[in-house]
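Only one protein chain is missing; all other protein chains are in place.
We just call them A, B and C in the order they show up, numbering each chain from 1.
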Amino acid sequence: MELESSKWFFDEINPHLLQLHAIEGTIYSGRTKFQSIDIMKSPSFGKVLVLDGKIQSSEVDEFVYHELLVHPPMLAHPKPEKVFVAGGGEGATLREILKHPTVKKAVMVDIDADVIKVCKKYLPEYNAGAFVDKRVRVYNTDARKWLAESKEKFDVIIIDLTEPVEKGPAYLLYTREFYQIVKSKLTKDGVISVQSGCASYTELLNLKAVSHTLKSVFPIVSIYQADIPSFGGPWGFCVASMTMDTAALTPVEIDKRIKARTLTDLKFYDGLTHLQMFTLPKHMRKATARGGRLITDDSPLYLYKG
Amino acid sequence: MELESSKWFFDEINPHLLQLHAIEGTIYSGRTKFQSIDIMKSPSFGKVLVLDGKIQSSEVDEFVYHELLVHPPMLAHPKPEKVFVAGGGEGATLREILKHPTVKKAVMVDIDADVIKVCKKYLPEYNAGAFVDKRVRVYNTDARKWLAESKEKFDVIIIDLTEPVEKGPAYLLYTREFYQIVKSKLTKDGVISVQSGCASYTELLNLKAVSHTLKSVFPIVSIYQADIPSFGGPWGFCVASMTMDTAALTPVEIDKRIKARTLTDLKFYDGLTHLQMFTLPKHMRKATARGGRLITDDSPLYLYKG
Amino acid sequence: MELESSKWFFDEINPHLLQLHAIEGTIYSGRTKFQSIDIMKSPSFGKVLVLDGKIQSSEVDEFVYHELLVHPPMLAHPKPEKVFVAGGGEGATLREILKHPTVKKAVMVDIDADVIKVCKKYLPEYNAGAFVDKRVRVYNTDARKWLAESKEKFDVIIIDLTEPVEKGPAYLLYTREFYQIVKSKLTKDGVISVQSGCASYTELLNLKAVSHTLKSVFPIVSIYQADIPSFGGPWGFCVASMTMDTAALTPVEIDKRIKARTLTDLKFYDGLTHLQMFTLPKHMRKATARGGRLITDDSPLYLYKG
Partner (left out) sequence: MELESSKWFFDEINPHLLQLHAIEGTIYSGRTKFQSIDIMKSPSFGKVLVLDGKIQSSEVDEFVYHELLVHPPMLAHPKPEKVFVAGGGEGATLREILKHPTVKKAVMVDIDADVIKVCKKYLPEYNAGAFVDKRVRVYNTDARKWLAESKEKFDVIIIDLTEPVEKGPAYLLYTREFYQIVKSKLTKDGVISVQSGCASYTELLNLKAVSHTLKSVFPIVSIYQADIPSFGGPWGFCVASMTMDTAALTPVEIDKRIKARTLTDLKFYDGLTHLQMFTLPKHMRKATARGGRLITDDSPLYLYKG
């Protein structure tokens, strides 16, 4: 085996499965009040953002992740004007939201101001000017607290968080209580999308739990997924709403809405992509149909030890 | 990071990307005339067959691989009676073929008798009796040579080979010249399917080359893919024919044929799975549409150094 | 970097330093009542015995370890007739002891009968017939308990144990209370030697603690060390006695005693080796002179988590 590096990043998929990425260079390495940040260069994936030892996004395939997270709920809603993002420090989620001409206000609440600062400096193409857009408000506080205290309601709420780690900044934003707060802050036809972790057949713990917990709050919940190579395989997302069935939209309808919203330059998402990512193979349908864990404040789910 | 093993298998995706599998136990380890064989136990994937350091299949997800490789071409053909397999040492490809009641004869040519022997002994559930089925003939010789000299024609030809390694046993079974031989041994409506390597967006070299090379021989060629977790991500396959357009079959038609062939117990494949695996996301459609390398006997493709 | 294996054994030196050994083959892999056992083949070290994920000895350099552990105390004593070994499952410690024609009785107490059984079968050259020598008695029970209850006294006591792991079989055989028992079971000029862990300048925790704890019981204690490549660097040992100063023996005296005991065929140990291994470089003298931790039953030392 010929290895083309002597420096490697170990990404833990689980305690008996690792993905190793050659480190071509280190662009930034530091620690905020909440987590460690590394921006490395990988020969396969370009610049890679790593928080607390987990890859958050890579230059080469971040468009998949961010289009996936943003456009399905944004297109499911007929006219999203106010959008809320929990997390999203890179600014790329904002970037995708702002492509929708309907948007009048986008609020992003990320607890970690330093992540935003570092991303602005070293990954400027991720936000592509989103942070200076007049429609955007950014707050650095706990997203749950902010949302609970907010008097505003939102048409789309996007949960773009790191995975739940013991004592980490995010684990209380994956619980039923949090989703109940979200529900109370959505407008009538509002839609929520949630980054929900690995979607490999053998690693469905988090995805099933998030989907199951959402179902305890919302009547319409769908799982969707796409391969994100820098994450080491397929990644899962959930979309939920009181009224809107995102998954049921046909390819033709999606393409029509994409055109109406002037989004034809998207690289990943279109009608066929929509069809593909909401259609799971038979074994995945069966596996995700089986009830997952209910995540609550009293019984949270930790994917990694703190 | 908590590692639950001190023994690890390094799977090279490329020289700067590795997947590491904990080795829970070693069931068999040896070397044949052609390659090294390891059968290990992995906490995530159960028994794993490794040839020349590359995972071939795992107990937990081999059904995905083998159903994927076999049923699309078998169902695309109206009445497959004679089937040829190049490679396929585990016997699981035969197992899936024999589920089709139309099959009268299945010929498997795998150069390495020792792989078959070891798989029979340590992975008996893979072949599930296929090797003693009266319809089956197994030959241990070079599949290309056997096919070239054969006077028979086949309705379905399935190429289930290890990846092309320099001086390895398989690299001359990925060339245009080989596919021309295949074409000459297919019946009029015959269909060929080919294991075609990694389908990650960042690792499409082999898949694009196989698809491009098939297109230089067959008028109808389609790429399809599915996530195979033990392979470290999505895996690609091609199906080709002079007359049959497998990809164009609708979910309803696939489910009808599955029922007619009494295949309703499949774990992975059905109409929706078919739809999902032949529908690529936008960026993958674009990437695979760009012409790949033409693989010829004079200019073969090696994925790994010998 | 060219790696000549896809299977690797990870030896944890500490949580931020690992040695990786290619696994050429697995000879045995199992679990006893007390620990996991692996016997692997390494291209550098031949057969390697691994207990609970830690290398115990290798075919290529076990002679260093076993000569080092046995001959200094055996030659320090004028006429060792009765010898006790705690641990020593491979039988190689016995093998070295029995080379001394003075020996009339050698008692070995290893808690794990299965380790002995597996070593006898797969590493027969390690014991070289020691287990069938009439002078030998083997008991499978806790060595501390056996020794405490024994009515016999011994001229040499050799502590050949795995490292202290939380809840592991050995951690109570590294405490002051244990060494007090040992002292009470030594004859007047008796000598004890102890396998004491890594002797790298940066990894002296265990060696210093064992030495310090022995000094709380015995007036004469010396550290000695040698490089054991399969352990990833220099390894430390202690020798202690009420009356005998092993370290003070000159090379000439050692060579004279070696001749008298008919040990001239040793591969590692002779007068110059003795001089070398009891002479530490200046920084090591300083580092080991500083008091280490006192290990007691109430406050044991764990090198690794259980």
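To be clear about the criterion, a residue touches a chain if its C-beta (ideal position, glycine included) is under 8 Å from a C-beta of that chain, and two chains touch if they have at least 3 such contacts.
Just so you know, these numbers come straight off a predicted model, no measurement behind them.
Among C:128, C:148, C:266 or C:294, the one in contact with the hidden chain is C:266.
Contact with the omitted chain, checked across A:50, A:130 or A:156, is made by A:50. Of C:38, C:61, C:112 or C:163, it is C:61 that touches the chain left out of the display.
Subunit C meets the missing chain through residues 1-5, 8, 10, 12, 14-22, 24, 42-45, 53, 60-61, 63-64, 199-203, 226-227, 229, 232-234, 266-270, 272-273, 275-277, 279-283, 285, 305.
By the touch rule set out above, subunit B reaches the unshown chain at residues 1-6.
Mapped onto subunit A, contacts with the missing chain fall at residues 3, 5-12, 23, 25-26, 29, 38, 50, 53.
One rule holds in what follows: only the chains that are shown with their structure count from here on.
Between subunit B and subunit C, the least number of touching-chain steps is 1. Contact counts per chain pair peak at A-B. Distance between subunit A and subunit C, defined via averaged C-alpha coordinates, is recorded as 54 Å.
Each of the following residues of subunit B touches two or more other chains: 3, 5, 8, 10, 12, 53.
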